[in-house]
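Every protein chain except one is present and positioned as in the full complex.
As written, the chains take the letters A, B and C, and residue 1 is the first residue of each chain.
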């Protein structure tokens, strides 16, 4: 099955030359089987896997559906307006590309392709610290469409190096720093261990020099360093005029502290089920976290978002935007940049249709009574 | 297996000449496999499919069973009376044919066959705007048995044309207008997209001239028009002396407004799971909607009704009648009008038996303590 | 598999001559597969089937497990005493044979075999009106062990004939009349319809003369008669000095009336899932029904009892005894009377073990805090 025309990506992974046909792609799920056929098994496993027994991986997908939608009639627009503002910037779509590592395994263009597709869609794109393309390349590729382009920061734990990254990101036109706070230890994904997946030493573009050099080096590096702390958040916020987003919060009890330490937004996430198996999922805590902000910070969410109706639930719960990564990676692997364009088109259309039937004219129109817990 | 004797229906779909034997049909489910064998895959897919991941399609079927029946002993009739009145007219059965489009794909006689079978059973029949037979043909075919015969109206969004339809329906002896209010956008049913199903241009009998001509034309037409609004409901109610039913309401919060704008009845429906995947189902909101009417309007329900016990639950929750479409379409495809007759016989018998064991003598005898939430 | 040595039972069904080995029978479930191999498919279907979609059939089996057992330590006997009294008579086991029709299909000895096995076990046996052996034969066969032997009465609806049956039962040494009150209409079991199962005209031992003669005759007979009413209960209670048990009650709201009309015991049952699909199950309402008696009547339960732990749950909820039929029919079909003996031994041992671990010394020792709803 396929892979005949495979060539090497610059990152050592085989990807086929010829993009898959999008004729039978009608939803985001459809990209996954196409991608699975085309990706190296180690790469597919890396993208697809979760921690432990992968319960959270499955829970993420299932838990948006634990809320039922309650449409209101005769009140909606046929094509509700999806434009929103995120940290003061305008986005045409409240759905963005979450910061996924190693996008070069899906396609030679890697992060460049997804950044360009997001920009075309007016959607937020978040570049991972563990990218296969540099901050500057991605900043240049995305152009100046006004769509939010943010930089995700791991600080594990060389503050001087991290500061350099933040300054590079600011210089390259990125509009916010998304500080990941749920990685005091590396996730333990057994699929990767079984496939002997290893991050090629060459691809760790934004790690401190003594951390680069493959998985073992990175883990050893981490072990030498103290973990990130609340006081570091304030320090990091002070380096830049860019707004700071804290990504990986799951407890409403962490919200106040996040805001007090300078967070302008809270990103609710269990890291795609890749860090600690068995945690709460975003839709289980999102509403409470929004309430805990008391309007002082924007809230985003990720984890298992695949349908416009999932996005609608998140908006109803008070998220200002949602993010997802795997569908975009699969779209990229399946059909390159055209695949990513199609992914944005699909999820945008689905959200528009969902909002129309919910009976609203724009994303601001949703209210808590638009959902109920499923029985 | 079958299709040997297939001929073309006037609507371009192959249906076999020889009706299936009804010897092994003991419940409404049994019609589906017979129909599936006989229908063109595109036609079967059109009838069977739902929106999105088809969760609501499955939820509809499952959710009547989330209520448990609590029989009372030594109180029922052996053959409880099923006669009821709907909008002032008498019906021998509180179970009707929901307005399904394109019945001509199931059988050359299409809507004529189901209208005649419903009339014989004394059951309500609702003709879809998107029928394959004209208002006048169906009005004439059904004869004058006194069973309720209503006209379902899409107003998307040519008021003059809609008014013409209402006047034609009234002239043809239809007794109510069922205005569908949950279709601000066309449903997105991926099964239809995968089978490349397309509505033949010739069959759209009751669309405005500039909307007819196949799916693309219709969608383009919709895009040019503003969606239906609450004020339009009052306008439409004013065109006719026929009572107005609003079909597609799922929120108790919409009830008051519906009544104030002239609705004489509320039809609780998620459009058979065909519009927005993930909504509440009728049995989840029916009781609250009935309560919200405070007796000012009748309430009907549809979605996943397959068994007399489902109907009993709906009656207990306060519905005055329930509707279903797929089982009748499958019965029609399986064995023509005789199939439809048998479907009415089965569901009527099942309801009678359920009410007998619940311990009532007629449909008015059910009370809320006849059900409990399943554990 | 098997059936080689089959011969005709007097009721026209093939049963093998040679009993199955009991070497691998360790619980009541084990009898079913043995029986299925040996019974005519129509007979197996008749025993095994339920009404409608057979949801209640499955719910019955599952719902005892919706209560979790909470053992207390260091308080029980190693072999707790199972003896109890039922309607003033002593029973060595609080587990009896529910009145199942047509036991002659399982074994030529039919009701005689199960009555004898129950008597040996000191367990209650309830003879069905629709038996294949006469009241007098069963009365004589069971002997005088003191174990409760009751007669189940259908009154559908020839009071003179019913009175004759009650007088025959009293004369034959039966100790109570179990009046079935949940059969205003015959159940509709589709498995029987699909197998074209029909009750042989010859076997309806205790039906009025104009009702005998096969299913059609019986159904026609029922249709000519008014259903049983509350006032009939008082009438029937007045015919005999035997205590009256009302079987088939599921609503706590029927308890008071039952007692006022002369019931000395309430039998909670959904008729093995054979009457109305989708009802509540015994474990869902048993506790409330016990509470509603306020000690004025004994309460029994049936439906899905297969394990000693199921019996323990029923006792905790306040049942004085539980009944089950299918396991005894399967045991009988598998290995004749020896099979039934083994069935009593197994369920008795299981109950004893359950009570020992729950920490009680006899059946009276259980308390409501011995169970909790499963999460």
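Please note the rule applied: a contact is a pair of C-beta atoms (placed from the backbone, for glycine too) under 8 Å apart; a residue touches a chain by one contact, two chains touch by 3 or more.
A quick note: this is a predicted structure, and the numbers were derived from the prediction, not measured.
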item: Partners of the unshown chain among those that are drawn; value: A, C
item: Per the touch definition above, residue among A:27, A:84, A:103 or A:275 touching the missing chain; value: A:275
item: Contact with the hidden chain (one of A:29, A:66 or A:120); value: A:66
item: Options C:65, C:195, C:217 or C:240, residue touching the unrepresented chain; value: C:65
item: Residues belonging to chain C that touch the chain removed from view; value: 24, 26-27, 29, 65, 67-79, 307, 309, 313, 349-350, 352-354, 356-359, 369, 372, 375
item: Positions on chain A where the hidden chain makes contact; value: 52-53, 55, 63, 66, 181-182, 184-185, 188, 190, 193-194, 222-223, 225-230, 232-233, 246, 248-251, 253-254, 270, 275-281, 284-285, 373
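As a convention for this text, only the chains that are shown with their structure count from here on.
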item: Chain-level touch network, classified as line, ring, star, complete or other; value: line
item: Nearest-to-centre chain - CA centroid comparison; value: B
item: Centroid comparison with chain C (C-alpha atoms), farthest chain; value: A
